[in-house]
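Report on the following structure.
Chains shown are a subset, placed as in the full complex.
Note that the chains are named A and B in the order they appear, and that numbering of residues resets to 1 at the start of each chain.
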Amino acid sequence: MKILVNEKGKKFLIGTDDLHTDHGYIKKEEIGSSNPGDVLKTHLGREFRVLKANINDYIELMDRRCSIILPKDLGVMTAYTGLGYGQRVVEAGTGAGAATIFMANVVGETGHVYSYELREDFSQIAEKNVKGFGLENVTLKCQDVVEGIDEEDVDLVFLDLPKPWEVVEHARDALKSGGYLAAYTPYIDQVKLLNRILKKRSFSNLKSLECLVREIEVKDKGVRPKTRMTGHTGYLTFGRKI
Amino acid sequence: MKILVNEKGKKFLIGTDDLHTDHGYIKKEEIGSSNPGDVLKTHLGREFRVLKANINDYIELMDRRCSIILPKDLGVMTAYTGLGYGQRVVEAGTGAGAATIFMANVVGETGHVYSYELREDFSQIAEKNVKGFGLENVTLKCQDVVEGIDEEDVDLVFLDLPKPWEVVEHARDALKSGGYLAAYTPYIDQVKLLNRILKKRSFSNLKSLECLVREIEVKDKGVRPKTRMTGHTGYLTFGRKI
């Protein structure tokens, strides 16, 4: 999918209509026939560059009505679970679908993401978001994951919901031998309880961690970490079925 | 590929021969006919569980003769560049191939990783490592990347070598519009110089960061971060061709 970027770096999703901006409009026909790298002009002469949206552009622009998990945490989760092409993943809850889209983009056409969401409104937003990025390897399920996981032999169960411990037993049943459970939780109390249940349910290689990303400011007068940083998002907890 | 895990969690790669361990041997025929999840016994009665190796098991066990980049940094790099299935990636230098294998596992059969390495000995180790994991979407090139990048229209150029700034211009030529350059460097001085050159060569969205992973210890007597942590591995620097 294509997006347009103005001179200041602001990004615009392209729909099926003309693009109207503060600096003039661009006709849908012109947008339709453009290619990534092209520069289009509004009727007022302002330049917009055509870009093939990558997944981060898209997640930035899509409809997000609940708080989404940040790229840093998805990246570390991916690396620690060995997520890769062809894998089958179960997720709960879907929320706006940021993690869903990220994981679907990694497991690819030969893999699949099954995502459970309790609330119908979120499930619908996620549906729109997943479709909008053109992903066909996702099944969204408006179901309570605590009542059960339909899938079997999956590589990863990823949980971003308030009480992940309620899903541990279902996750164990759904996972293949060697598969991972990964959970994202903001509170340390959740980490504690989840670890207790994972242990009880014989998960191996338990690990809990937090990932801090610190940006570096490179200016002419010197290099230094940025003054402001995100001090906390959530903890990641991992267990493996062996 | 299969691996064996003993009662203490130690992992063993399986070759074409019998497995000999401190606690007895297991016949190759028995190993050959086993399935993930099975438990095999040595002639001394010790149990080994059969596991389908995932990428982290494999990288842990493979031949690594140079320092490899850690999962946390590969994960954050993946998330920030939107790496996904079907993408084409250029990498330099290959080293032992840890990043190569990680990225090949993400881009999948419809994607490809082209990896440049100056030293023939490393290139050969990497070849063995890549083949050993059964990846067919990798091309290893024993070439100096400073002399040029043969590929075009790639999604990502990933650099883990001492002077990434020498490759910026070639990277720009090789990248498609919207593609990313990502570099991993241990020293802040490298971050500074690389940013200068990326700016000069008109890369956009420049960002440099460090990723810190802190493990949490969950014990009966209480929860706390671990006493020891890795204080630094390297900085990640990103630029986008727009």
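Note that in this section a contact is a pair of C-beta atoms (placed from the backbone, for glycine too) under 8 Å apart; a residue touches a chain by one contact, two chains touch by 3 or more.
What you see is a predicted model, and the numbers here were worked out from it, not measured in a lab.
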2 chains shown - copies of the sequence in the complete complex: 4
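In this text, only the chains that are shown with their structure count from here on.
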Separation of chain A from chain B, taking each centre as the mean of its C-alpha atoms, in whole Å: 21
Chain B-touching residues of chain A, taken from the complex the two chains share: 5, 9, 36-37, 49, 51-57, 71-72, 74-86, 102, 105-111, 155, 176-178, 188, 191-192, 195-196, 204-216, 218, 223, 235, 242
